[in-house]
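I have placed the structure first, in the form of structure tokens, so that the comments after it can refer back to it.
Of the protein chains in this complex, one is absent; all others appear in place.
A, B and C label the chains in the order they appear, each numbered from 1.
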Amino acid sequence: MSFELTENFYGKSSVRVTKVTRLPGRHELHEYEVDIRLSGGFEACYAAGDNTMVLPTDTMKNTVYALAAQHEIASPEAFAVVLCDHFLKHELVPNCQTIWAYVKAGRWQRLDTPAGNHPHAFVSGGAEKRTCCGTQTRGAAMTLEAGLNDLVVLKTTDSAFRDFIRDQYTTLPDSDDRIFATTINADWRYADSAGDFNATYERVRAALIDTFAGHKSLSVQQTLQAMGEAVLTACPSITEISIRLPNQHRIPVNLQPLGLQNKNEIFVTTSEPYGNIGGTISRKR
Amino acid sequence: MSFELTENFYGKSSVRVTKVTRLPGRHELHEYEVDIRLSGGFEACYAAGDNTMVLPTDTMKNTVYALAAQHEIASPEAFAVVLCDHFLKHELVPNCQTIWAYVKAGRWQRLDTPAGNHPHAFVSGGAEKRTCCGTQTRGAAMTLEAGLNDLVVLKTTDSAFRDFIRDQYTTLPDSDDRIFATTINADWRYADSAGDFNATYERVRAALIDTFAGHKSLSVQQTLQAMGEAVLTACPSITEISIRLPNQHRIPVNLQPLGLQNKNEIFVTTSEPYGNIGGTISRKR
Amino acid sequence: MSFELTENFYGKSSVRVTKVTRLPGRHELHEYEVDIRLSGGFEACYAAGDNTMVLPTDTMKNTVYALAAQHEIASPEAFAVVLCDHFLKHELVPNCQTIWAYVKAGRWQRLDTPAGNHPHAFVSGGAEKRTCCGTQTRGAAMTLEAGLNDLVVLKTTDSAFRDFIRDQYTTLPDSDDRIFATTINADWRYADSAGDFNATYERVRAALIDTFAGHKSLSVQQTLQAMGEAVLTACPSITEISIRLPNQHRIPVNLQPLGLQNKNEIFVTTSEPYGNIGGTISRKR
Partner (left out) sequence: MSFELTENFYGKSSVRVTKVTRLPGRHELHEYEVDIRLSGGFEACYAAGDNTMVLPTDTMKNTVYALAAQHEIASPEAFAVVLCDHFLKHELVPNCQTIWAYVKAGRWQRLDTPAGNHPHAFVSGGAEKRTCCGTQTRGAAMTLEAGLNDLVVLKTTDSAFRDFIRDQYTTLPDSDDRIFATTINADWRYADSAGDFNATYERVRAALIDTFAGHKSLSVQQTLQAMGEAVLTACPSITEISIRLPNQHRIPVNLQPLGLQNKNEIFVTTSEPYGNIGGTISRKR
């Protein structure tokens, strides 16, 4: 029998770095969690433990700190570009063919004060994560994707689901007015690796949330497409967007066995199982 | 050998219930996760499997839904009081001596719109949890405690730690200007089981955050006491408050081995180990 | 208004340390996660940021490593005793009145090989955690408690629950043969701070599991008491044991609406809500 290594990658994951920029009257805070992966001509390491073409993952970690110190990294996208550049142009690592840099950020919010935003105090903005993934293969252009993940939203009305297929295992009743709760997960592709990414992110975020809130939903699928179209309409620099909307079910409790009537008022939240709806919306060529 | 049951409790945990109140022009949303525990004369069940004095935990779950339907439950405190009342006065469960009702709530925030708060769309407010624990023993007054937990805050300056004990294992340098990040966990006791608990919660929250942000900190301990005193000052209905402030360390990266200088700018976030500071502040009698 | 600090503690949490002892032909592996808390005369730090009586939590972390290097730490109990001793006798920290050392360990299992146990390769034993908590106040004897937590067990028969209280909200049917699944959480107290703690732990573990498996259960409560009595019977050095058995519900699926019959064969696992049963079994005096 004979075998071959048909794919490979190695790197450092979950490198967390905080950068504070002390401007007069105001501190900027940027916190990122970085994953780096290299792929390419590393077969000798896998086959024989020859490490002479391997930059240690510990060095990748140090490099994240060093590059954060030397560059402005005001957005995940800016940092991903810096990281891709560094590793792909690294003279000592010629065997790297593809670099993959993934940058994730939480949402720190400046503390509101009567005098406006606080100059140096922040409150965590919750589970929402902003992400960026830069990928570059030697000799090709960089691919830059970004995402908004884990943003939980809920509306108490303007959502229906009816007139679906009924088979022998269907017990779900039609609903004309149900709670719609979901965790927004969206990933989009930029046409270009330059731009005002922070402004774009806020436009994407507003388009997603506002469309979710305002849409008269006949299905999660329909709302998903409306959300995607709203993003593409608001952001010309985005070429396509993939959205995943896992249900955060609020199921009406059957109160009849308890001698009570549920006037669409009492619901139980269940974590599992959950419906999971996905779609990719692209510009028509 | 002979043994005895010296303590007992049983109940239902993580009962999640959502209540939507459809007011004209505006929906109210209340979501709680409830734990119920009963304790008392249940020895025969433990000793011999005699269930005749046992109300099933499944019934406790149903009861949470039923009481949510029949009562206004505009705060965790209000719901905890309803739950304690129900179980302690339950004619069929005379063996229950002590009831313990714990109610936890996330922080749903109405979506901001140009026209003001959205009438029925909400965004999850993150990891912060509001809690309430009502405890009542037959023949005694109810004890009502509440809490704010898992609120992550960070400030980039106005925090020092110096002039501490140095022993043979101490390597930490003095610091005059460090990042102070922590997860606020506060639990307080009410003098009374009535009051406008929602207004009190917002006052507690503001006192904790504003004091954290504004305090010139010489130690986490000192900031903790200032935060507790601010709460007691702002809220006469609170008799004492326990605060726990686990560090969310941001450790300056030593860039010297990388040929760079760290101007108090680049930090690594570590999840573990972490410093953990606690204290209880009470009114002087 | 005037306030006072009525309780205080500070320390380091989640200090993880691994010790490898390289014996001829066999390596010993001990991995612990340690929490240290000091309490006592630290009011000046809370009131005024005076750190002169404060040993930094960073030093506590270093101390965990230093003590692990200098002592045999073959059990969580042994390490807890070393830690309590060190901090309470520390000449530079006279303000510490009470030391609390909590040591947690996972369950590494030596790899089985045809030739017996592997000399240096281990497989993680799952979620089960062994814990020990030593507490000592200046001038008093040490209290030593230990625990077994997060051990998930399931039996498919020999469990019933019937003849319980039925009120207007009860919908649960009697069951003569249900699945019994739970997460064993047990914490016990030793009469003495010396002993062969590793052997005792294995006896406790076997008593808990074997009793769970063999008991003809009329209620979770009854099985809990039987498990506690089995431990006290097997381990004379244990004076009392508290057990908590949260249900890991397997609920029979109602297949009738699907045109099928469920012959006590198909169940759905739910994470929440869950029944939660606790009790403390003590030796009769």
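Basically, a contact is a pair of C-beta atoms (placed from the backbone, for glycine too) under 8 Å apart; a residue touches a chain by one contact, two chains touch by 3 or more.
Just so it is clear, the model here is predicted, and its values are computed rather than measured.
What chain A contributes to its contact with the hidden chain is residues 1-16, 35, 37, 42, 45-59, 61-63, 66, 90, 92-93, 161-167, 169-172, 217-222, 224-225, 228-229, 232-233, 240, 242, 246-247, 271-284. Chain C residues in contact with the hidden partner, per the touch definition given at the top, are 16-22, 27, 29, 31, 62, 65-66, 68-70, 108, 111, 113, 118, 120-128, 151-158, 179, 209-210, 212-214, 250, 253, 255, 258, 260, 262, 264-270.
Mapped onto chain B, contacts with the missing chain fall at residues 168-169, 171, 257-259, 270-272.
By our rule, only the chains that are shown with their structure count from here on.
Two copies of one sequence, chain B and chain C, touch each other mainly through matching residues, since over half of the numbers at the interface are common to both. Each chain gets one centre point, the mean of its Cα atoms, and the points for chain A and chain B are 29 Å apart. The mean-CA centres of chain B and chain C are about 23 angstrom from one another, to the nearest whole unit.
For chain B, residues touching at least two other chains, in rising order: 16, 62, 66.
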